[in-house]
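For this view, one protein chain was removed and the others were kept in their places.
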Amino acid sequence: MEQPNPNGSAPVTSQPLLEAVELTRHFRLGGMFSKRVLHAVDDFSLTIHEREIVALVGESGSGKSTIARLLARIYAPTRGEISYRDRPLHRMRSRRALFAYRGEVTMVFQDPFSAFNPVFRVSHGVMRNLALHRPELTRQQRRQEAARVFESVGLSPSMLDRFPYEMSGGERQRVGFAQALAVRPKLILADEPVSMLDVSVRAGVLNMMAGLRDQEGVSILYITHDLASARYVADRVIVMYAGHLVEEGPTETILREPRHPYTQLLLSAVADPREKVETVSSDTGEPPRVINPGEGCRFRQRCPLAIEKCSHVTPRPKPIGAAQVACHVATGDTAELSVPTSGALG
Amino acid sequence: MATGVSALGVASADGAGQVDAARGRRFIRAVLGNRKATAGALILLVIVFMAAFPGLVAPDSPQASLYPPNLGASSKHLLGTTQIGQDVFSQLIWSTRLTLLVTVIVSAIATCISMIIGVTAAYIGGVTDRLLTVVTDVFLIIPVLPLLILLAAYLPPGVTSLVIVLTITSWAFQARQLRSQGLSIRNRDFLVAARVRGERAIYIILVEIVPTMTSLLAASFLALAVFEVGFAASLQFLGLGNSSELMWGTMLYNAQQAAALESGNALWVLAPGAAVALMGAGFALVNYAFDEIGNPALRPVRRRRGGRAAA
Partner (left out) sequence: MVAEPLLEVRDLSVDYLTDAGDVRAVDRVSFAVEPGEFLGIVGESGCGKSTLLFGVAQLLSPPGELAGGTVTFRGRDMVRLGRDELRHVRWRDYSIVMQSAMNALNPMKSIGSQFRDVFHAHDGASDEQIQQRSEEVLRLVGIDAEHLKSYPHQLSGGMRQRAMIAMALLFTPSLVLMDEPTSALDVVAQRSLMIKIRELQRRLGFAVIFVTHDMSVVSLYSDRVMVMYAGQIAEAARTETIFERPLHPYTQGLMNAFPSIRGPRRELLGIPGRPPDLARPPGGCRFRPRCPRAFDACASHPPDLYPVGDTQVRCLLYTELAKEAS
């Protein structure tokens, strides 16, 4: 496999493949009359270009998996819009349009054990994908295509007839990618594809992902909680916290000059076995409240830089150099408004 | 938690196509390894044999009134004769077929209905789920006996009506359980993957979900069969069957009508009763094997010879 693309390089085309604008998803907790609303994702915007790996980094409860499901159209957004190749998704109502979308945007799952139906061989998913999305192929051709796709993820075609329990976690994740590739997608939504794999196996899968971008021209939204692996494969990094986008930009920029306090906290918490740097933070890693959170920055309780404004004005992403940062202090937006917005005070 | 290959259970052979055979072998091994299941399987085998070849076991005609009435047990009439001179043993054996068929058919249909309704409710969710759950609950609550008496007035007495009535009143039991099982797997990644592929809901339910539930379905079927044997017999005993059909339940009915116990012909009553109990026990015992397959923790513990079992 070739070396992954050097980070920070511009994508081949600048035509956005997928664009999400002010994406919001809420879940009502409790019964029909409950007032408790879980804000899984709020006002989240992103752009993915062709031939690009974008890492979506966040911890549990950050909303990153919800984003994947929104983009895969498993959930519908509460607000906001998703456009694929400039066509808004909500216009794609017909079964055919939806189906066509599914042939271009596919998903890979985190858990190599539950991602496969134990009753079927591992070829099942690939063959179904081919049968559904590439109906022009004959049965013979489908079989050949399945073999080709397996090879492109580094698996021998002889494994097509294995059952999931006969394969290791790393092999199964590759099958997951093979399934996604069978439809010849433009974008793969990879939801923590290596988190449940042994460390020694991850490198192979990460290298394979980079190869898919370079050789097959596929874009990947790489969802992870591990900044280090994001650095390794991704061209751009988006950091999420409590349903909000807090920082995004080219990988090296984000990692060398993190502006948002949460990004800085994440970076300091990542341990590198080759380094003996011990940074101490008193942060205990308590997850944020995203039930009826109200206005204001959701990181403020844990933030060493928090000011008065952070409690009642929600920071929006603003550009700093090549990055976008959602932090009043980092962007120098510390002045309070002279006229309070309605409901902000008292 | 990082996962990889478990050192214990993975077949490193290039296993293509071995799994179905392996599953069958595993089942047989589970049945043979478990004494209760073996006993149950034997009982059922005998019953099936008697149902298939009754003539081999009881060459006498079951319904012809050829013999002196109310005879006790003897070498010629192993279980004596009825009030109108029929050979009880013969009747018993020849009734096996219909009894078994009714039990199996009712259990199978009821299990299918409960599976479709339960899984659909679980998978589709929302309003459909609520609707189907209400329907299930209604059928659960229906008081069976009054319903039967009502139906008995309209339906012709006999096996067909019996099957209809039994099916209607039995499917709801397992539907809840199958719905629960469906709920527990509806968010499994492979089902989400099927949705993301663009599969239709019907496909997902029938092809992706149901096959994963085969052992649960088999266990449901067996549990239902235990119940149906007794239930069918009870209904017939209450007069809701056709007394001229050859079933253990109708034998009980006829015996009761003839006041068999009072006239000292206990065998006529005891024999079909015991047969019903035996068939039920057979199904119940085999069900143990399924528990074991499903839950390895129930498997018998192998001890190393001469070694100390772990604390």
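Should a chain be cited, it is by its letter among A and B, assigned in written order, with residues numbered from 1 in that chain.
In the analysis below, a contact is a pair of C-beta atoms (placed from the backbone, for glycine too) under 8 Å apart; a residue touches a chain by one contact, two chains touch by 3 or more.
Note that this is a predicted model, so its numbers are computed, not measured.
Asks: Hey, which of A:26, A:143 or A:225 is the one touching the hidden chain?
Replies: A:225
Asks: Can you say which of A:198, A:216, A:257 or A:336 touches the chain missing from this structure?
Replies: Only one of A:198, A:216, A:257 or A:336 touches the chain omitted from view, namely A:198.
Asks: Mind pulling the subunit A residues that touch the left-out chain?
Replies: Interface with the chain not displayed, on the subunit A side: 3-4, 7, 59-60, 168-171, 198-204, 206-207, 225-229, 231-232, 255, 265-267, 269-278, 280-281, 283-287.
We take it that only the chains that are shown with their structure count from here on.
Asks: Quick one: subunit A and subunit B, Cα centre-to-centre, how many Å?
Replies: 49
Asks: Could you pull out which subunit A residues touch subunit B in their complex?
Replies: 72, 74, 98-99, 102-103, 106-107, 109-119, 121, 125, 128-129, 132-133, 158, 161-163, 165-166, 168-170, 179, 196-199, 201
Asks: Note which residues of subunit B are touching subunit A in the complex, please.
Replies: Residues of subunit B touching subunit A: 1-5, 9-11, 14-17, 19, 188-190, 192-199, 208, 211-212.
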